[in-house]
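Only a single protein chain was left out; the remaining protein chains are all shown in position.
Chain nomenclature is as follows: A and B, assigned in order of appearance, with residue numbering initiated at 1 for each chain independently.
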Amino acid sequence: MTVEKRHAIQPYVDPGQRGTHTAGGWRWQDRWRDLPPGGTVPVGGTSTHYLTGGWRSDRPVFDANACSHCLLCWVFCPDAAIELDDGKVTGVAYDYCKGCGICAYECPKQGAMTMEPDTTAPDNGEAAI
Amino acid sequence: MKRDSSRVALTGNEAGALAMKQVRPDVVAGYPITPQTELMQQFAKYVADGDVATDLVLVESEHSAMSAVIGASATGVRAMTATSANGLALMWEMLYIAAGYRLPISTMLVSRSLGGPINIHCDHSDAMGMRDTGWIMLFAETAQEAYDNGIMATRIAEHDSVRTPVMTVQDGFITSHTTQVLSVLTDDQVTRFVGVYRPERSLSNFEQPMTYGSIVLPDYYMDIKRQQADAMVNAPRFIDQVSEEYAELSGRRYDPIELYRMDDAQVALVVLGSAAGTAKDAIDIMRERGVAVGLLKVRMFRPFPHVEVAEALSRTRAICVMDRSLAMGAPMGALAQDVATSLVTGRRVPPMYNAVYGLGGRDITIEDFQGVIEEAAEVAVTGAPKAAVRYVGLRGNEE
Partner (left out) sequence: MAEATQRPDPGAEGATEIRWHARGGQGAKTASTFLAESAVDAGFHAQGFPEYGPERMGAPIRAFNRVSKHPIRRNTAVTEPDIVIVLDDTLLETVDIAEGAGVDTVYVVNADVTTDRARAESLRKAVGDARCYVLDANAIAVDEIGRPIPNTPMVGAMLRVTGVLPLDTVIEAMSDKLSKKLPPKVVAGNVTAMRRAFEEVTQL
């Protein structure tokens, strides 16, 4: 019985072609042995490295003159993307803002937060899924 | 060897509770179910009396019990629980999670049949239902073994190279509710043996934060599971180290399997749990009558000691693997499947068949074992089992 020469079992090739990938100084590895046990994420705050600003098609524009600093936009923002300083709203973290429009909807003051079309995207270091 | 232990009369449940107390878990979550209830009750009494400083959480279901224990363990403390049958079944998804997250949780299973119809007595259907969950599983024949396993389990689970949860199993009612003699260690001895569990990395380490429970997509999931499988495959070596240390302390040495009169055995019985004791008495009787029969008792069921099992059975002429549960729709029961696979891997397959016994707590007697041995002795001669699966002790004969 002749057996055709076949290839040996090949290792998995990541379709994203991500050989190694840094997030906060920690590197994914190519070998299963080197992965963190149990699939745990062995560092904290990794969500800050995931820039979701590229998801939006509208962006909120902040006008400090119209703002009464009631902080409702900050309370309701699902992405913690409203920036504060010393208890006052200073702007929007556009790296993370997904453009959902809740801040503009909740704002009681005319013109403090308005939605505009936005075709720009933040400079992402990683591809967003 | 130091033999600093004392001889007491306890039920399996009392022995289990004592082991738990001496291991000093930081957190125990509890929910009652017969026949485990007395074990938890006794442990709760230890807590109430101040004999152990455990945070005892009485939860609303077994699913919650395992969830609570997983949460606690992830914060880097020693967490334990105990259950039976339908309680174990209710925590099914959490068992996979505990093992997948590599948490060193020790749990005591007091084996009981899974309902449908409801039955509170012993069989192994609950234990078999969890055999693929990734837990290490140790079976006890007696209250002594249940106690010893209960102490070693913590060390095994917490071993750096293992990091896998451990289920210690004792037979419901037969072991759990039978007062019997055993030797126990002092609180100090156990404290020193298990040590303190304070892992470097856990949710409590705020200097080096980490996350449990994030989603893992197809690009990494399989690799992480491969890693988990590797730990299971390599565990026997470390389990052996723990057993060796325990033997020095207690004078009792435990191996993955126990062989009884197997050296020259032509016929072999393979058994898990309390029926092994009855089998030994029956074997002595049949040996007197000239049957070269021996017993292979499996103690470490997961990871399955396939090399040792194949080696021990390779020279026999007939093997009867006895299952105390049904693997509905499979050609043979769970234990028989593992033995068959071991023999295939070991590349020597003597005639082998399955005998199902003791479902729902039905007693298996000396006479029953004698019948099994006689039939197996015939198979050793003919090479042909009567059927792939035989049933011991049914109403009305099969023939």
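As a working rule, contacts are C-beta pairs under 8 Å (C-beta built on N, C-alpha and C of every residue); 3 or more make two chains touch, one makes a residue touch a chain.
Every value quoted in this text rests on a predicted model; they were computed, and no experiment measured them.
Visitor: What shown chains does the left-out chain touch?
Guide: Looking at the complete complex, the unshown chain comes into contact with B.
Visitor: Among the options B:V59, B:M232 or B:I366, which residue touches the chain absent from this view?
Guide: Residue touching the absent chain, from the options given: B:I366.
Visitor: Among B:R7, B:R347 or B:R395, choose the residue that contacts the chain missing from this document, as touch is defined above.
Guide: Of these options, the touching residue for the absent chain is B:R7.
Visitor: For the chain not shown, which residue from B:H63, B:H177 or B:R201 touches it across the whole complex?
Guide: The missing chain is touched by B:H177.
Visitor: Touching the hidden chain in the full complex, which residues of chain B are there? Just list them.
Guide: Residues touching the hidden chain, for chain B, are 7-9, 120-121, 141-142, 171, 173-175, 177-181, 274-275, 277-278, 280-282, 284-285, 288, 363-366.
Simple rule for what comes next: only the chains that are shown with their structure count from here on.
Visitor: Okay, in this complex, where on chain B does chain A touch?
Guide: That would be residues 100-103, 163, 201, 208-212, 214, 216, 219-224, 226-228, 230-231 of chain B.
Visitor: Which residues of chain A touch chain B in their complex?
Guide: Interface residues on chain A, with respect to chain B: 12, 14-16, 28, 31-33, 35, 37-46.
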